[in-house]
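Rest of the complex left out; these chains stay put.
Labels run A, B and C following the written order; every chain starts at residue 1.
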Amino acid sequence: MGAGHRHQLYLPGDSVVHRLPPQCKLLAVFAFALVVVATPRERFWAFAVYALLLAGVVMMARVPLPYVLRRMVIEVPFVLFAFFIPVIGLGERTTVLGLSLSVPGLWAAWNILAKATLGVVASILLAATTEPRTILLGAQRLRLPGLLVQIAMFMLRYMDVILDEMRRMRVARESRGFVARDLRHVPVIARSAGALFIRSYERGERVHLAMLSRGYDGQMPIIHDMSASVRQWGTALALPAVALATWGLTW
Amino acid sequence: MGTDVVNSLEVRQLAYAYPDGTQALFGVDLSIARGERVALLGPNGAGKTTLVMHLNGILTAGHGSVSVAGTPVRKDTLKEIRQRVGLVFQDPDDQLFMPTVRDDVAFGPANAGLRGAELDRVVEDALERVGMLAAADRPPHHLSFGQRRRVAVATVLAMAPEILVLDEPSSNLDPAARRELAEILRSLDVTVLMVTHDLPYALELCERSLILSGGVIAADGPTRELLADSELLAEHRLELPYGFAIPAV
Amino acid sequence: MHVPDGFFNAATSVSAGVVAAAGVAVCLRGARRELDDRTAPMAGLVAAFIFAVQMLNFPVAAGTSGHLLGGALAAILVGPYTGVLCMAVVLLVQGVFFADGGLTALGVNITIMGIVTVLVGWGVFRLVTGLARGKVVIAAFLAALISVPASALVFTLLFWIGGTAPIEIGAVAAAMGGVHLLIGLGEALITAATVGAVLAVRPDLVYGARGLARPLVLRGAEGESTTVGEPEPVAATRSLKPFLLGGVGVTLVLAGLVSFFASSSPDGLEAVAENEGFIERSSDHLFGGWALADYGDVGGIPVGVAGIIGVGLVLLIAGAVAYAARRRNEIKV
């Protein structure tokens, strides 16, 4: 039960990046992604600088490189898609390793790969250095509507509840002699899955009511101060600012 | 039992059915005066938890009315009602939701506006009382069941409510904690309604008892008298435990 | 179908962002009336559930990954407005926490997977329940089934307008449509099963089936019982007009904004094309050139036509829903 724990997304640490207020980091990442997307794809140098910038952040935040790489598997479908484009793409053709590939297709593939990868790494760094709950509080400070933030908070909580209920149900099944080995056992899982939704909901509902009965009125009480200083804004926004300058310089 | 105004809790003809159609309460009437400590007894499935959930507006009466210190429980009074009535749930997992024990206990007072050193003091005091101060920085879901129950009590104590409603607070507590809880409750100057299956505990702590059975109040009187009436008890699946005798006054 | 950064040109991303923001704003206003003080927890649960369900990824022919969307399920469980909010939150969390779907593509993703699926899903659901009262589970099945290919179609349309890859759009439409019909079948099964299970034990949680409370019984001291009046039913049917108007408005804004941006700012592809001197081949305009030169046939239907048919279909369904909703209201009154 409870919120904010057990999210392996977040790597606790005490770096400059970790300590930045979440709203600064969020805005920085968004701005950075926008600059990246807006950069014309033939500016190879600009993309190289963007990658170096992110590498700098990785070092500053002391996020282990293998962790970043592991999380990048989320990209795989798009990598596949990107490799597919030159094959089915239109326009002028060129021959690489005996394959006839579309030149605009190659450009498109490079475009998607480069921009998607930079975006993914930026997001991974944000999530790795900021607790999920805090990211949401930051989003709220950036004027994301309160109701959305609340829904997202509850979503995180319920993900825990669902995982928790799933774990409880698995232990209960196993301790009564059940081991899911093959397809014949799918119906059992499916039957208990129906109960899972309602169980999770009702557990969450009771917790919500418990919160209400302790004076919750839709706003998490702010127990820790979250305001950002000008310096912190400056530190965070350095990333998109340098990126923007790079874009301008490689014009 | 005085006029309506001075009563801490006043329930009239309360009926309630759960969304799946199970009706749990069939017209409950009760009133509890300010400062009383009352035990709510009854068999499993009698509707005790359901009744208790109405007292701070967690469930909304299907029929009838509930009022707290003269204020009817309604949508627009809920906030005030919940400041006044502190409810300890039967299942501590329903009660604890923050990442650490300290945050969980701080949640209520922080909502009421406490901050800083004052907040810390209140939180540590409440944890101290239930003997869980050492676990303040652990996540509640990593505690033993009895430890979680104690923290659940602390979350409510920290809010200093006028009316304390406890749903089987002594279950899963070790014997010393059970006695300490009794001492805490006795030391507070609040109205207490306590659901329990532990009849000796009810006798020890509450002058008056109610028996809820089949969704209606079946008996209401001094605990000592009710517990002495073994026929009444048997009718409602209650009985004194082995080895227990009602002590002479 | 989570679109990453760099998939659509900047103009399309920004326009879709504006559309998504507008849609979410409309829904924020509508949602407050849908679920009162339990909006947030219920929506949060549905969001978490959809998130879990979306983890089931199918590899799809064209190289993109397909998965269950959940828009119809969300709409049926919590109502259309809150449904859109749920989907938006799921996509937001996926984008920000899991790097699944680009941050700049958030608008595109919310529009395609949130607004379209919910709109179509809810429309079909209301249409079917309007025709045959009480067939909630069947309606849920159909709603989910249709919402997925509809969303894929809109994706194709958007890609046609502002995608960054010069591929055979006909192939994409065919692949997307075909595969998503299959995914839609899976989605339909899961949606119907979930709605059925919830309906069995917590009918009050299904937004599309509210208002079924039973009368209460009172027991007196002597065991005599009296039945007290039925609790007033929750108003289950409310005019859909604002929602539909909002939806149509969103669609129009989308079309208008995107084509405005797309046609006024050449994207990187065109720049390259100019530099490399093959402008003649790739043509000078995203619309004109591609539409004329490259649009093949899909099963005998030109893709442009297919797209228009698709949009028409969505509007038709929406219209029918509005009509059904009106009729039900009139009967009620």
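In this section, a contact is a pair of C-beta atoms (placed from the backbone, for glycine too) under 8 Å apart; a residue touches a chain by one contact, two chains touch by 3 or more.
This one's a predicted model, so the numbers in the text were calculated from it and none came from an experiment.
The stoichiometry of the full complex, written with the chain labels shown, is A x1, B x2, C x1.
In this section, only the chains that are shown with their structure count from here on.
Chain contacts in this assembly form a complete graph, since each chain touches every other chain.
With centres computed as the average of Cα coordinates, no chain lies farther from subunit A than B.
In this structure, the chain pairs A-C and A-B differ in their number of contacting C-beta pairs, and the larger number is found at A-C. Computed from the mean C-alpha positions, the centre of subunit A lies at a distance of 43 Å from the centre of subunit B. For this pair, subunit A with subunit C, the centres built from the Cα atoms lie 22 Å apart. Residue positions 201-202, 205 of subunit C are each in touch with at least two other chains. Under the contact definition stated at the top, not a single residue of subunit B touches 2 or more other chains. Of all the residues in subunit A, the ones that touch subunit C in their complex are 7, 9, 26, 29-30, 33-34, 36-38, 40-42, 71-72, 74-75, 77-78, 80-81, 83-85, 88-92, 102-105, 107-109, 111-116, 118-124, 126-127, 132, 135, 139, 145, 147-148, 150-159, 161-162, 190, 194-195, 197-198, 200-202, 204-205, 208, 212, 218. Residue ranges of subunit C in contact with subunit B, taken from their complex: 201-205, 213-214, 216-221, 225, 228, 231.
Residues 53, 56-58, 78-79, 82-83, 85-87, 89, 91, 93-99, 103-104, 106-108, 110-112, 119, 139-141, 155-156, 159 of subunit B are the ones touching subunit A in the complex.
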